[in-house]
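As you look at this complex, bear in mind that one protein chain is not there, while each of the others sits in place.
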Amino acid sequence: MFDTIMAALGEAFHLIISGNHEVYSIVWRSLGVSGLATLLACLWGIPIAIALGLYSFPGKKLLMSLSNAFLGIPTVALGLLLFLLWSQSGPLGFMSLLYTPIGIAIGQSILITPILVSFTSSALNSTDVEMSDLAKTLGASTFQTNFAIIREALWAILLAVTASFSRAFAELGVAMMVGGNIRNVTRVLTTFIALETAKGEIAFSLALGIILMAIILSITLLLNYCRRE
Amino acid sequence: MSLKLQLNNVSKRYGNTKAIDSISFDAEGNNIIALLGVNGSGKTTLLRTIAGLERADEGSLSINNEELGLPELRKIATLVFQRTVMFSRSVYDNLAFGLRIRGLEKEKIAGEVSKALEAVGLRDLDRRKAKKTSGGEQQRIALARAFLLNPKILLLDEPTANLDVSSAKIVEEIIKNRRTKDCVIILATHNLHQAKRLADEIFHIHEGRILERATPAEFFTNPRNENTKRFINGELQF
Partner (left out) sequence: MAKPQNQRLIVSTTTSLYETGLLDVLETEFEKKHSSIDVAFLSQGTGLAIQTAMRGDADMILVHDPARELKFLQDGYGVNRKVIAYNFFVIVGPKEDPVGINGLSPVQALTKIKGAGKNGSVEWVSRGDDSGTHTKEKRLWTAGGFSVSDLREKSWYLEAGQGMTATLKLTDEKLAYTLCDLGSYLNNYKKGNIQLEVLVEEGEDTLNVYSAIANNPKHFDLSGTSFNASIRFLDFLISEETQEILADFGNEEFDSPLFNPYIPLLASGSNPEMLQWIQELAYFDGTECPQECRYQEGDLYR
């Protein structure tokens, strides 16, 4: 056990400095796909979160419960659903999204939307009361008040975005079912790890896992560093 | 003519309890009014209602005989909270917030901010993160942030409650110097000595009503209301 982990650490280090072409291209693809997924999720997730966090409207409770319920959606189930929808024999087969990186990104963006919405709206909610009173008493309109709150919650929102990205980056189900793990096309870090594990390349898989964790950790640390600055 | 604030039978309920109950009074500019009362007597709710942060369930507020709604109130009344709240930005940005909202030009804002900081003795603090300053400094920043908006109604909720004696003294001086004919200052406190030192008039608030309204001299020497007497003697508990 210990030997395997040491071997994996060595392998990970070797992969990083030797510039292994395949590993690097897979890492870049993973970053691109999950980055796009995060961008897409922000596009609709942040407005929903702002609505949930700062406004009252009918159906708000229901929407929040839904969003919380989908926090733990099994990635394979979502992947399977999208597979059936996007299959040539499925209702959305004409979109040609199956086995494409864009398809994975869309699937992951759906997967992480509840996380983004929940984290962001609760960040806005917890900033709300005192800050909003302060902004109002200094003369801000409702819109200006909300803008101030969003600005105030910016780091918490960025943290929510980062957490969402990490979830997308580290998920396997959607990438495998929708992407199909096709080499040089849709193979991302997690599906690569699954494959190498299935092949019995334990140390190599673990090394890839270490790289995955290192990337997520670096992004989180970078965010924390920027925040302090 | 100095400014005139009028409250007419203003009530505010939370659920079934009346936090403030049919309060009416007039106040003029160039006056400092101290609201005295035990915790939970309704001082803070009254301040928040005047500030336009709470909508009164009944009654009306007017300035110079003109009845005002919440948005108008917020433009002319500013409340300094008991627990100071700072935006997680620089001291300068905290002060500039209200001016930016009012659409002032950059150079004008810079001038006003440095004047306001000067007035509270914090000239060198403008680049610091507001949340990294001390409690006393934050209280002064909060005052400066309110002052530079030149509010017609300046509302202060326990402005020295969390401060040590020397900081409290500085803050009291600042408040005293702020008295102008275009501004009514209303401050809530449970510190009888502070009320005596600062106020031109003292209201004793009890269970959401004004029990006693008098000058400090009268208030402490010759209170008419029995409850007020007991309050001054420290017998009224929350």
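Per-chain residue numbering starts at 1, and chain names A and B are given in the order in which the chains are listed.
Note that in this section contacts are C-beta pairs under 8 Å (C-beta built on N, C-alpha and C of every residue); 3 or more make two chains touch, one makes a residue touch a chain.
No experiment lies behind these values; they were computed from the predicted model shown.
Seen in the complete assembly, the chain not on display touches A. Interface note: of A:Ser118, A:Asn146 or A:Thr191, the residue touching the hidden chain in the full complex is A:Thr191.
Residue A:Ile202 is the one among A:Leu92, A:Ile202 or A:Leu221 that touches the chain not shown. The omitted chain makes contact with just one of the residues A:Leu43, A:Leu71, A:Val129 or A:Ile182: A:Ile182. Within the set A:Asn68, A:Ser87 or A:Ser218, the residue that contacts the chain not displayed is A:Ser87.
Chain A residues in contact with the hidden partner, per the touch definition given at the top, are 87-88, 98-99, 176, 180-185, 187, 191-192, 194-195, 197-202.
Going forward, only the chains that are shown with their structure count from here on.
Separation between the centroids of chain A and chain B, computed from CA atoms only, is 47 Å. Listing the residues of chain B that touch chain A in their complex gives 51-53, 71, 74-75, 77-79, 81, 83, 85, 87-88, 97-98, 101-102, 145-146, 149.
Those residues of chain A that touch chain B in the complex are listed here as 130-131, 133-141, 144, 148, 151-152, 155.
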